[in-house]
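Of the protein chains in this complex, one is absent; all others appear in place.
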Amino acid sequence: MKKKNIRLIALLVALLMSVAFIASCSNSNNGSQTTGTTDADDSTETGDILIGVLSPTSGSEAYYGRDMLQSYQLAVEEINAAGGVLGRNLALYHADDACDPNTASQAAARIVTSDVDFVVGGYCSGATISALQQFYDEDLLMLISAANSTNITALGLEQTFMLNGTADHGAAMVAQLCEFLGSTKVALIHQGDAYTQNLSDTCERVLPESGLEIVTVEVMEQGSADVSAIVTAVLYSGADFVYWCGYHADGSNVIKQLRQGGYTGEIAVGDGSASVELIEACGPAGEGVYVTSPPYVGFTEGGEDFIADYNEMFGMEPGTYATLCYDTIYILKEAIEAAGTLETSAVRDAIAAIEYDGLSGFTKFTANRELAISNFIVIQIVDGEFVLISF
Amino acid sequence: MGLIDKLDNKVSKTIGSLALLLVMVLLPLRVDNYVQNVLWNAMFYMLLALGLNVIVGYCGLCDLGYAAKFAIGAYTTGVLMKSFSWNFWLTLPVSMLISAITAAIVGGATLKLRSDYLAIVTLGFAEIVRISVRNMSITGSASGLIAISRPSLFGIRLTRITHWYYVFLVLVLMFIFITYRIRHSRFGRALTYIREDEDAAQAMGINTTKYKLYAYIIGAVLGGITGSFYAVKMTNISPTSFDFTQSANILLAVILGGMGKIPGVIVGAAFFAIFPELFRDIPIIGEMRMLFFGILLIVVMITRPQGLWPERKQRM
Partner (left out) sequence: MFSIWELILQQLVNGLILGSFYALVALGYSMVYGIIKLLNFAHGDIYMTGAFVCLSVFAALGNIVSGWTGIILSILVAMLISGILGYIVQRVAYRPLLGAPRLSLLITAIGVSLVIYNTVMVMTNSQPMFFTSGLDNAAGIRIGSILITYIQLVLLAMSGVFMLALNFFIGRTMAGKAMRAIALDQDTSRLMGINVNRVIGMTFVLGSSLAAVAGGMACVYYGNVQYNMGYTIGIKAFTSAVIGGIGSIPGAMLGGILLGLLEAMGTQFLGSQWKDVFAFGLLILILIFRPNGLLGKTEIERM
């Protein structure tokens, strides 16, 4: 009898859990709204304009996901304080994709069922791609602030825009940098995931067109601290320019071990490593390292004010994609005002035609809905600080 | 008395199952896309767990690389549809076949190993599969395959989450039926003997290596089918979905619920898929949901070491 009881209890608990789950979700409007308030019926002309935010706030990329969300919040607060858009306030509805395709699919469904009007966000390319199909099915417009895999373009979804420069922009920047430095033999190192491999593949395709020779392509698995074997392989290949396509956490390891192993050529890192943390992490080995970076907030016009506001609101420094995210909201605002309506097709056409001069630079889209003019910059670590390089 | 009790038990069980099924069938009429998506995810893990259950639960083999079986199905379908423009339904038998062949090769070479060594072999094989699809261009490298087209069924193009909800519900029922039949066949009883005492089973004249291999192949084929459907539901697949964490998750669903027992496995998978979602909207705690999940795992296993809904020991 006792055994039966326990099983009954287990069953009851499971049932209760499901009921609780369904009950908690059927009323999905009072979820994790982060700014502003929303009436139950936000489809009316007077309610808030609800913007869904897809970004990872748990898991390995949580730091970036939170930075993105905060940058959106800052822009939304500013706009609401200045009277909103079409006389209505903006509100954000955030869902965590944990940088994982399966979780992103749930997060996308969560956003879709919350009756949002638009979607912004997108950090990890894989998770973003997984969510995009659902937004497309629901005819929702998405502005992608950070994820920049060319695969997103390849999907050909006509209401998806990418604000961050693509891997093509990054590779073009590398080619220019090599020419500037007089380097000829390039070694590429990536981390075997969608974003870093995409960047490495693009470099492998584009750089030989500028007369550069790719001497080796290596993969460093994420979180595997030891790169000595790769360093030796790079030294043996005779490379005079190493381009690290990966993230800053492992990037410092690569830079330090390259220098420690006796590599004396040039080192550059991609936008995944464009973070002040890199300077601290590398120590003296980081001196002279180049970074092909998205519009970094320290080097943009009006950047000081933004840093001060961000600091005041969240008590921390803005991250790599802060300017892009901040501009995302403003571009959406301009487009809505130009369209005069919230209708997806009208706003989409307005964004396609937009020319916006913002914190991250000049934004205009190609017919593929990618960023038209590269906003990448090159910075170098000099005396423990980032310095803008122009050539 | 004994007979009535038994009959009563059986009737109440049947009524209970039918009621649950009715609720599952009618649910999409009442709940929104999000809930359907979460329930779809739960059913997806149920399929994987039911497949792995044949290997781990019935046969007692420790498989730490089930993600590879499901990756093989997903990538077979994906590659055939993307590179060779096949119809989805035609890729299904091919993906079953390839799953069976790889399982026969890997299993044939390694199933005679001790179970812990088998664990590392399956883990190693899963890593080999994952890294290979990541390095090859036909499988789309690290970005994986994108924009796999959606199939049609009875003239309806399966695009809405509700469609997939019903497709997976039917699949779950089919998998339950198949694994239930296996469990209660001569073959299934032989597997139980092998799990309980391999030496004795061998002494009774059961060809243990052959039976273990069959179980391993059946588990792999079920995983391959799930993978194929996963590929067309998600429309994009990438190597990150098939890493060791995924294998551990599936194993977790099987053992958490109670190895061997079908309702247990289903409860385990549902628990695994739904529990983290419950925490999604709670600030701060939502970001730490996997931490709570870990604590819960420990507590559940300590209080119920046989799983939430374990198999009753059969008297032999």
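Residue numbering begins at 1 within each chain, and the chains themselves are lettered A and B in the order written.
Going forward, a contact is a pair of C-beta atoms (placed from the backbone, for glycine too) under 8 Å apart; a residue touches a chain by one contact, two chains touch by 3 or more.
What you see is a predicted model, and the numbers here were worked out from it, not measured in a lab.
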{"item": "Touch with the omitted chain, as defined above, among A:Arg88, A:Arg259 or A:Arg348", "value": "A:Arg259"}
{"item": "Identified contact with the non-displayed chain, of B:Ile131, B:Ala147, B:Ile178 or B:Ile206", "value": "B:Ile131"}
{"item": "Interface with the unshown chain - residue positions in subunit B", "value": "56, 60, 62, 109-110, 112-117, 119-121, 123-125, 127-128, 131-132, 134-135, 198-199, 244, 248, 251-252, 255-256, 259, 287-288, 290-291, 293-298, 301-302, 305-307"}
{"item": "For subunit A, residues in touch with the removed chain", "value": "59-63, 192, 217-226, 228-230, 232-233, 235-236, 238, 249-250, 252-253, 256-257, 259-262, 277, 280-281, 283"}
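Definition applied: only the chains that are shown with their structure count from here on.
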{"item": "Interchain centroid distance [CA atoms averaged], subunit A/subunit B, Å", "value": "33"}
{"item": "Subunit A partner contacts - residues on subunit B that touch it in the complex", "value": "30-38, 41, 131, 134, 141-144, 146-147, 159-161, 234-236, 238, 240-241, 267, 270-271, 274-275, 277-278, 280-281, 283, 286-290, 304, 308-309"}
{"item": "Residues of subunit A that touch subunit B when the two form their complex", "value": "6-7, 10, 14, 17-18, 20-22, 24-26, 28, 31-32, 57-59, 62, 95-96, 100-102, 105-106, 109-110, 112-113, 125-126, 129-130, 133-134, 137, 149, 151, 154-156, 192-194, 196-198, 201"}
